[in-house]
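Yeah, one chain of the complex is gone here, protein chain that is, but the others are all in their spots.
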Amino acid sequence: MPLWQLFTPKDAFTSEEKHDFATRITNIYTGPKAIESIGFSLPRFYTSVVFHEFDPHSFFVGGEPRDKFIQIEVVHIARVTETVAELNGETVEQLLAKYFVLVDEALKPYIADRGYECEFHVETAPFETWRIDGLTPPPPDSEAEKRWAKDNKSSPYTATLQTA
Amino acid sequence: MPLWQLFTPKDAFTSEEKHDFATRITNIYTGPKAIESIGFSLPRFYTSVVFHEFDPHSFFVGGEPRDKFIQIEVVHIARVTETVAELNGETVEQLLAKYFVLVDEALKPYIADRGYECEFHVETAPFETWRIDGLTPPPPDSEAEKRWAKDNKSSPYTATLQTA
Partner (left out) sequence: MPLWQLFTPKDAFTSEEKHDFATRITNIYTGPKAIESIGFSLPRFYTSVVFHEFDPHSFFVGGEPRDKFIQIEVVHIARVTETVAELNGETVEQLLAKYFVLVDEALKPYIADRGYECEFHVETAPFETWRIDGLTPPPPDSEAEKRWAKDNKSSPYTATLQTA
């Protein structure tokens, strides 16, 4: 997590564009810009991006085909927003405002600049049901998470690596 | 939002049928019947309907292919049900009962009348993460929402248009 599902018209983007788009989405959550803006950086492989492509007769907006429309459904881990806002010493509204700046920047070249309409929302899943390779992901900023980030994959970790 | 995802057998419906089906679903939330029954009417383009079609060997019910079965996953904005029920002066149970009358009517010709089994549920997403074209959708019944409904698309709006 985060898990992004994009519902797009068929062939809206080339393979290279989807690759670049997914990289831009991953960079919302990972790297120096993420740290500076929203105050954290996730292991890159936490972010999954899936493109569902539809024929016009399988995707309707307001009961009509609408071929310049993209639907985006995101799943975050529950309570992360509240926890991060508290750590940052800001309100959830302030954190979300900065998050949406990153989101809008990431989406701009492939959505707004190409004249696509876009509906976007985030759902949440409880932390305690989140698993990667059968493991509970380590706490934020723990030694174990740093290793996962560096390796860009999971590995078993002991309790002592759960602390920051 | 609402976002409807229908998981159906491949070629269960023709393009024309899917178009009509999506219109029926949109009419659950928009128009005079919606106002009379559930007490509100959304801009038409708020409702997205997506058809995922599956081969029998990619969709299992109880561990078996079940070719006359349709799964429906809906996402609503969180707390809308509670707020609307309060505005209508009724309980959530009363509101949902009326909502399901509309849902069952909308689904009837394509599901029950054709002998399909159907599992249905609604998930919720927090209002504060909902965006259309990079904008926070305007408050219910505001001047801005009326313009969005009339135009059947989003447009930037000022704070003064946020009031009813």
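So that you can tell them apart, the chains are marked A and B in the order they are listed, and the count of residues begins at 1 in each.
Note that contacts are C-beta pairs under 8 Å (C-beta built on N, C-alpha and C of every residue); 3 or more make two chains touch, one makes a residue touch a chain.
On a predicted model such as this, the values are computed, not experimentally measured, just so you know.
S.K.: Check the options A:50, A:87 or A:101 and report the residue that touches the missing chain.
M.R.: Residue touching the chain left out of view: A:50.
S.K.: List the residues of chain A that touch the chain left out of this view.
M.R.: 1, 3, 15, 18-19, 22-27, 30, 43-53, 75, 77, 123-126, 128-134, 152-154
S.K.: Go through chain B and note every residue touching the omitted chain.
M.R.: Looking at chain B, the ones touching the missing chain are residues 7, 52, 54, 57-66, 69, 71, 73-74, 92-93, 96, 100, 103-104, 107, 112, 117-124.
The criterion applied here is as follows: only the chains that are shown with their structure count from here on.
S.K.: What whole-number Å value describes the gap between the mean CA coordinates of chain A and chain B?
M.R.: Taking the mean C-alpha position of each chain, the two centres sit 24 Å apart.
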